[in-house]
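The complex appears here without one of its protein chains, the remainder shown in place.
Think of it as A, B, C, D and E in the order they're written, each chain with its own count starting at 1.
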Amino acid sequence: MEIKKIIEFQNGDYIEGFFLIKSVEVKTSSNNKNYMDFTLIDNTGEINAKLWECTKEDEEKYLQYQLIKVRGNVIEWQGRLQLKIVKIRHATKEDNLNIEDYVLCAPQNPQYMFDEVVKYIEKIENQDIKKIVESIIYESKDKLLFYPAAKINHHAVRSGLLYHILTMLKSAERLSEVYTHLNTDLLFAGVILHDIAKVDEMEANKLGIVSDYSSEGQLLGHIIQGIKKIDRVATKIGADEEISMLLQHMVLSHHYEPEFGSPKRPMIPEAELLHYLDIIDARMFDMQKAIEGINSGDFSDKIWILHNRKVYNSNLKKG
Amino acid sequence: MEIKKIIEFQNGDYIEGFFLIKSVEVKTSSNNKNYMDFTLIDNTGEINAKLWECTKEDEEKYLQYQLIKVRGNVIEWQGRLQLKIVKIRHATKEDNLNIEDYVLCAPQNPQYMFDEVVKYIEKIENQDIKKIVESIIYESKDKLLFYPAAKINHHAVRSGLLYHILTMLKSAERLSEVYTHLNTDLLFAGVILHDIAKVDEMEANKLGIVSDYSSEGQLLGHIIQGIKKIDRVATKIGADEEISMLLQHMVLSHHYEPEFGSPKRPMIPEAELLHYLDIIDARMFDMQKAIEGINSGDFSDKIWILHNRKVYNSNLKKG
Amino acid sequence: MEIKKIIEFQNGDYIEGFFLIKSVEVKTSSNNKNYMDFTLIDNTGEINAKLWECTKEDEEKYLQYQLIKVRGNVIEWQGRLQLKIVKIRHATKEDNLNIEDYVLCAPQNPQYMFDEVVKYIEKIENQDIKKIVESIIYESKDKLLFYPAAKINHHAVRSGLLYHILTMLKSAERLSEVYTHLNTDLLFAGVILHDIAKVDEMEANKLGIVSDYSSEGQLLGHIIQGIKKIDRVATKIGADEEISMLLQHMVLSHHYEPEFGSPKRPMIPEAELLHYLDIIDARMFDMQKAIEGINSGDFSDKIWILHNRKVYNSNLKKG
Amino acid sequence: MEIKKIIEFQNGDYIEGFFLIKSVEVKTSSNNKNYMDFTLIDNTGEINAKLWECTKEDEEKYLQYQLIKVRGNVIEWQGRLQLKIVKIRHATKEDNLNIEDYVLCAPQNPQYMFDEVVKYIEKIENQDIKKIVESIIYESKDKLLFYPAAKINHHAVRSGLLYHILTMLKSAERLSEVYTHLNTDLLFAGVILHDIAKVDEMEANKLGIVSDYSSEGQLLGHIIQGIKKIDRVATKIGADEEISMLLQHMVLSHHYEPEFGSPKRPMIPEAELLHYLDIIDARMFDMQKAIEGINSGDFSDKIWILHNRKVYNSNLKKG
Amino acid sequence: MEIKKIIEFQNGDYIEGFFLIKSVEVKTSSNNKNYMDFTLIDNTGEINAKLWECTKEDEEKYLQYQLIKVRGNVIEWQGRLQLKIVKIRHATKEDNLNIEDYVLCAPQNPQYMFDEVVKYIEKIENQDIKKIVESIIYESKDKLLFYPAAKINHHAVRSGLLYHILTMLKSAERLSEVYTHLNTDLLFAGVILHDIAKVDEMEANKLGIVSDYSSEGQLLGHIIQGIKKIDRVATKIGADEEISMLLQHMVLSHHYEPEFGSPKRPMIPEAELLHYLDIIDARMFDMQKAIEGINSGDFSDKIWILHNRKVYNSNLKKG
Partner (left out) sequence: MEIKKIIEFQNGDYIEGFFLIKSVEVKTSSNNKNYMDFTLIDNTGEINAKLWECTKEDEEKYLQYQLIKVRGNVIEWQGRLQLKIVKIRHATKEDNLNIEDYVLCAPQNPQYMFDEVVKYIEKIENQDIKKIVESIIYESKDKLLFYPAAKINHHAVRSGLLYHILTMLKSAERLSEVYTHLNTDLLFAGVILHDIAKVDEMEANKLGIVSDYSSEGQLLGHIIQGIKKIDRVATKIGADEEISMLLQHMVLSHHYEPEFGSPKRPMIPEAELLHYLDIIDARMFDMQKAIEGINSGDFSDKIWILHNRKVYNSNLKKG
C-alpha cells in the first residue's frame, strides 16, 4: 500500500500515511456510541477523519499535536473528502519523520536563517549596539529556531519569527541604500530586537504552534518585555545610555499606534522605517498566502488579519 | 512704605513688595526704545509690570524665575491693574523669604506629606512589595519634595506630585473598607509608584515649575521609566517574580486607554481602582480650582484639561 | 433520599432537589419523539436536565421561572454532568422555599439594605433635596426591593439595584471625607437617584430577572425617565429650582460620555464623582465575580462587559 | 446730506446714516489717548468706525446693540473702507426706525410666519397632539417672534427659529405626499416642538442676537428642556401616554447621534424624517449664505459649521 | 386540488402550488439517506420544504432560483409549518406564470417607472446635462428594469434601483419648491446617475437577486464606475467641462462620509441635498418594511442596516 500525502487523496482510495493531529474531539453518534473526530494535517493540507467505535484507551492515547500513522478509506461526505480510519498507531523514531513534512514551516532552514541573521550582526559597527544584540539573540536562540511570529496572524508558521526577522533585514539593507542618511546599526538592531520578546510572551511547542500566552505576556506584552531585556543587558555591559534608550524607543514605537500597543510614536527615522518594514513583511506574507489559495481572476474570502479585505489574484504573471 | 501682596493692590497705590518673575520679555515701544515687560507673581495672584527705558544690564540681569524686590506705581490700563516699576533689585538672603509665598504650592508641607506617605508604606505587610516601594521612594525623595505632578495640568503646583500621591492613598484606604476583597499592599504600592518616574520624565526647578521633558521622558515616557525602575529594584532585592510583574502591570495600565499611554488595560481589581483613584484626584483638584475662581451661580470658561467643559459653581454650600 | 444542591451532584447519583427553571425548550430526538430540555439552577450552580418522552401536558405545565421539585439520575455526557429527570412536580407553598436559595441575590437582605439607604437620606440637611429623594424612593420601594441593576451586566442579581446604591453611598461618604469641599446632600441624592428609573425602564419579575425593556424605557431610557421623575416631584413640592436642576443634571450626566447616554458631561464636582463611584462599583463587582470563578494564577476568559478584558487572579491574598 | 446705507459708501464720501452698534471697544492710540472703535452694521453690511478723542461720557453712553445716528467721513485704510465719526447721537423714537433695516432678519414677517405655523397646527387631527402643540407654541409665542435658531450657526438671524420651523413644515408636508405611510400629525408636531426649548436654553435680546446660554440650558440643554415641557403639558391635559412618549422621543432623537446630544436614535419613521428635515434646512441655509458671498466659479473659504468644507458657486443658473 | 399561496397554508393541508426555490441543499438524514432541503418562496412568504429520499437526478435537477410546481402535505414541526413534498416538477411556459408572484418586487411596474423617470429627464433644460443623462440611462435600461438597488440592504427587491430613483425624483421635485435656489437640472441628473453604475458593480439575475459583485465593482466600486461613465459620455458629446465635473462631483460625494466611499464631501447644495434624499429614501423603505412585520405597540428586532436599531410600530394611524 502506498504512503500518500493528503493532497493526493481521492474518493475511494484505501490509503496509508503519517499525519499530525491538529485537533481531536470525542463525540457521541446518534446510536449513543463514542467516536473520535480528528483533524489531521500534513504539509500539503488537512482532512477530517473519524475513528468509529473507539475505546477508552484510544480516547486517552491519541492527543493533539501527536504524529500518527494511519490506514483508512477515503470517502466523500456531503461534498468533502473524509477519512474513515481503519488502523491507527503513534509514529515512532524508527519511522524517521521530518517535522517539516507535517507542519507549516518557514521556507528556509532555521539554522541557516540564524546564521544569516548573525551575518547582519557582524555588519554592526557600534560595539555597544552589537553587544546588546548579540547577547539577546544568543540568549533566545533555542526558542528562535522554532518559534512562530504569532499565534494566528502573519508568520504563524514554525520558525516564522526568525524568517520574519531575516526578511526584514534584507529589506532594511536595501532601503538604506536609497535613504542613505539612516544609521544602519540602529536599523539592523531594531529589526532583530523588535519582536524578540515574543519568545517570552507566548508559549509555543517545538512544532511552532502557540498554545497560550504567558502571564507576563498578557500583563505586560512583548514590547515591554523587550524593553526590559534591553535595559538589563545594556546595564550589564555598561552600554552608552543614549544607545540603550534609542533601542528601547525603537521597540516601544514599532507598533506605531497607541491602540496597537505603542504609547510613543517613532521619533527617529530608523524607528519610523522599522515600523513600515514590519508591516510590509506581514502584509506581503499574508497577501501571498491568500493568493496561493485562489485561482487567477478570483477574489479570496474576506481575510480578518487584512482588516477584512478580500485579495484579488490577477491574471498577470507573478514575479 | 508698606510691603503689599498683589491681591491688595489698588489703582493709585505706590507699593513695595517681593515677587517672582514668572516671565519676562524685552519689547520695543512706539518711540523705538526698549522696555521690559514682566509678569510678576506671588501666592496671591499675578500682575503685568513694565520697566520703561531699561538698560542693557537690566535686560541681562532680571530673568525668569528670579525673586525680585520692586517699588512702583499701580495704574489702571484698559480695565486692568498694571505696575509701573520705579525701583528694582534682586531679593537677597537677608530678605529672608519663603518660597511658599511666591509660587503655588501644595496645601501641606512637603516633609510632612512625605512622612505621611511613609506611614502608609509601614502598613504594607508583604515584605517584597514594601522593600520595592521603600527603595524607590527614598531614591526619589529629593525631587519628590518639590516636583509638581505635571507641567500644566492637574497638580501643577510645587510638591504637587507628593500631594497627589498622599490624597490618593487616603482614598485608597477608605475605599478598601468598602471593597474588602482588595489587596491593600498592592493598592498602596500602586498609588505610590504609578507616577513616580515623573521625576525622571520631567525637568523641574526647585520652584516646582517644569521647564522641559527629559530626552528619555520624551522617547519612553514615565510609564515605561517607572516599569524599568521596578524591574531593576525587584531584580536587585530578588523579589518574587509575580509581585514585580503585578506592580509593573499596575504602572503600565494606570492610564487605562491605549491612546493615553497604557498598552494594557487593568486586569486586576487593584489596577482598575488605581486608575479611578488617579482620575478622581485629578478631576476634584481641577474642578475645585475652577470653582474657586468664579462666583456662585456662574460658569467658568471652558477648561481644556476638563475636555473643554465649563464648571458650574452652585449656590449650595460646599463641604 | 437526600435533597441535594447542584454543586454537590456527582456522576451516578440518584438525587432529589428543588430547582428553578432558568429556561426550557421542547426538542425532538432522532427517533422523532418530543422531549423537554431544561436548564435548572439553584444558588450553587446550573445543570442541563432532560425529561425524555414528555407529554403534551408536561410541555404546557413546566415553564420558565417556575420552581420545581425533581428526582433523577446524574449522568456524565460528553464530559459534563446532566440530569435525567425521573419525577417532576411544581414546588408548593408547603415546600416552604426561600427564593434566595434558587436565584443569585445581592449579599444582603433587601429590607435591611433599604433601611440603610434611608439612614443616608436622614443625613441630608437640605430639606428640598431630602423631600425629593424620599418621595421618589418610597414610590419605588416595592420594585427596589427585588429589581436587579441591569439585564445582563453588573449587579444583574436580585435586589442588585439596591445593593449598588448602598455600596455607592458608603464610598460616597468615605470619599467626601477626603474631598471635603463636596456637598454631601447633592452627592447622596445623586447616588440614590442616578439609576432609580431603571424600575420603569426594565420589566423584571420577583426573581430579579429582567424579561424585557418597557416601551418608554426603549424610546426614552432611564436617564430621561429619571429626570422627569425629579421634575414632577420637585414641581409638586415647590422645590428650589436650582436644586431640581442640579439633581437632574447629575442624573443626566452620570453616564459621562454622550455615546453612553449622557448628552451633557458633569459640570459640578458632585456629578463628576457620582460617575466614578458608579463605574467603580460596577467594575469591582464584575472583576470580583470573574476572579471567584478561576484559580489563583489563572486568567478568566475575555469578559464582554469589561470591554473584552481577561481578569487575572493573583496568588496574593485578597482583602 | 444724504442718508446712506453701508453698501453705498465710497471712499471720500461725507455721509449720514443710522446704524446698529454690533460691538464697541475703547482703545488707546499711540499718542496715549483713548478712542472708540466701533463695528457698525445695517442690513446691507458692516463697517469699522472710529470716534477719535472720545470723552469719558461717550465711553459710557454708546454701547453694544444700540441704534445710533452718525455723520462722518468715509476713508480707505489699508484697502478697506473706514468711517471717521464726526457727529454721533442715539436714535430716538422720532427717527421712526424699523429693526429689520439694522439686523439680519428672517426673510418673512414674524407674525405672518407664526400664523402660517398655526395653519399647520390646524391640520393636526389627533386632538391630544394638537393641544400639546398649541399649548406650547402659544406659551413661547413672545420669544418665538424674534428668537434666532442658534447663537452662531444656521439660522442665527432674528426670527430664525420660527423661519426654520416654517420651512421644515413645508418640506414635511411635501415629503409626506411621497412617503404616504407617515403620520403627519406626529411629523408636524415634531417639527414644531423639536427646537422649541431653545427659547429657554438661550438668552436672546429683541434684536434676535443671543447673548448667552441660561444655566439650565447649559446643565440640561434644549432637548431635555423640551421633553420636560411636553411632559408637563401632556400631564396637565391628560393626554394619551403613548402620544406624549412619542413626541418626547421625537425631540430626544432629533440630533440623531449621541455625540450631538441624542441618547436615543429615532425608532419611528416620523422621528427619522424629522432629523433629516432639520439637517437639510440647516445645510441649505448655510450653503446658500456661503454662495451669496462669492462669485460664480469661485469657492468660499472653509466654513466651520459645514465641517470645514468650502462651497462652490457654480456658473449654472440658480433656481 | 386547490392552488394555494404560502400565506394560506394550514397544518394538515394537502396543497398544490408554484414556488421559487430560494435555496436548496442536499443533506443526509440520521438513517444515512440523502434528502433535499428547500426554502421555497412566493410573494406572500417563505416555507421550509423537504423532499425525502431524493434521487441523484433530483439533486441535479432542482436548483436555486428555479420555479417549480409542487404537491405536498403541510405539517407542523417544532412550532413551524413545513411542507413534505409529494410531487415536484419544473414550471413550464404553459403554466403561464408572472415573476411578480414569486419574488419581492418594487410596488410599481418597471416599464411604467422607467417612463416616469424619462418624464423627469424631459424637464431638464440644460441640453448637456440632458444628453448625458439620456445617454447613460438608455445604455443601462435593460438592466435597470430588473436590478435591485443592493444585495441585502435597502431596496433589495426586483426593480428596486429604478424604484429608488423614481421616489427620489419625486422628493427632489417637491423639495426644490421649498428651496427655490437649487438648480433642478443638476439635482434630477444627480438623482438619476448617483447609483446607476450599480448595474456594473453587481451581477444580478432577472429575478432581481444579486449573486455577486463584479471584479471591477470590487476593485473600484460603483461611485468610481459612475464617474467614468459620465466622463466618457461627456467627452463623446463634447459637453461643457464644468457640467461634467459637477455631475461627477455629485456622484463622488453622495455617500457623504469618506468611510462610506466618498473621498469628497458635497460642495454644492444640489450634491448636499442628493445625499439626504438618498438616505431618506433608504430609511423610509427599511423602516416601513420593519413596521410591516410587527404588531402595533411592538418593537422589531434590532435591524442591522438601521445601525442595529429596533423600530417601534406605534398605535397611531399611518398615513
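The rule is short, and it goes like this: a contact is a pair of C-beta atoms (placed from the backbone, for glycine too) under 8 Å apart; a residue touches a chain by one contact, two chains touch by 3 or more.
Note that this is a predicted model, so its numbers are computed, not measured.
Chemist: Need the list of shown chains touched by the one chain that isn't shown.
Modeler: Counting the whole assembly, the omitted chain is in touch with A, B, D, E.
Chemist: Looking at E:183, E:248 or E:314, which makes contact with the chain not pictured?
Modeler: If we include the chain that is not displayed, E:248 is the one touching it.
Chemist: Decide which residue listed in A:96, A:295 or A:315 touches the omitted chain of the complex.
Modeler: Only one of A:96, A:295 or A:315 touches the chain omitted from view, namely A:315.
Chemist: Just to verify: which one of A:26, A:118 or A:279 makes contact with the chain not shown?
Modeler: A:279
Chemist: State which residues belonging to chain A touch the missing partner chain.
Modeler: Per the touch rule, chain A residues meeting the hidden chain are 126, 167, 170-171, 174-175, 177-183, 185-186, 242-243, 246, 265-269, 272-273, 276, 279-280, 283-284, 287-288, 291, 297, 299, 307, 309-312, 314-319.
Chemist: Considering the entire assembly, which residues of chain E contact the chain that has been omitted?
Modeler: Residues of chain E in contact with the hidden chain: 215-216, 218-221, 223-224, 227-228, 231-232, 235, 242, 245-246, 248-249, 252, 258-264, 267.
Chemist: What residue numbers in chain D mark contact with the hidden partner chain?
Modeler: Counting only chain D, the missing chain is touched by 30, 77-78, 297, 299, 310, 312.
Rule of thumb we're sticking to: only the chains that are shown with their structure count from here on.
Chemist: Please give the intersection of the contact partners of chain A with those of chain C.
Modeler: Both-contact set = B, E.
Chemist: Considering only chains that satisfy the touch condition with chain A, which of them also satisfy it with chain D?
Modeler: Chains touching both chain A and chain D: B, C, E.
Chemist: So using the touch definition from the top, which pair is joined by more C-beta contacts, B-D or C-D?
Modeler: Counting C-beta pairs in contact for B-D and C-D gives the edge to C-D.
Chemist: Farthest chain from chain C, comparing Cα centres?
Modeler: The most remote chain is D.
Chemist: Report, in whole Å, the distance between the mean C-alpha point of chain A and the mean C-alpha point of chain B.
Modeler: One centre to the other, that is 48 Å.
Chemist: Express in whole angstrom the distance between the two chain centres, defined as the mean CA positions of chain B and chain C.
Modeler: Taking the average C-alpha coordinate of chain B and of chain C, the gap between them is 42 Å.
Chemist: Touching two or more other chains, which residues of chain C qualify?
Modeler: Within chain C, residues 30, 215, 218-219, 242, 246, 267, 297, 299, 310, 312 contact more than one other chain.
Chemist: Let me know each pair of chains that touch one another.
Modeler: A-B, A-C, A-E, B-C, B-D, C-D, C-E, D-E
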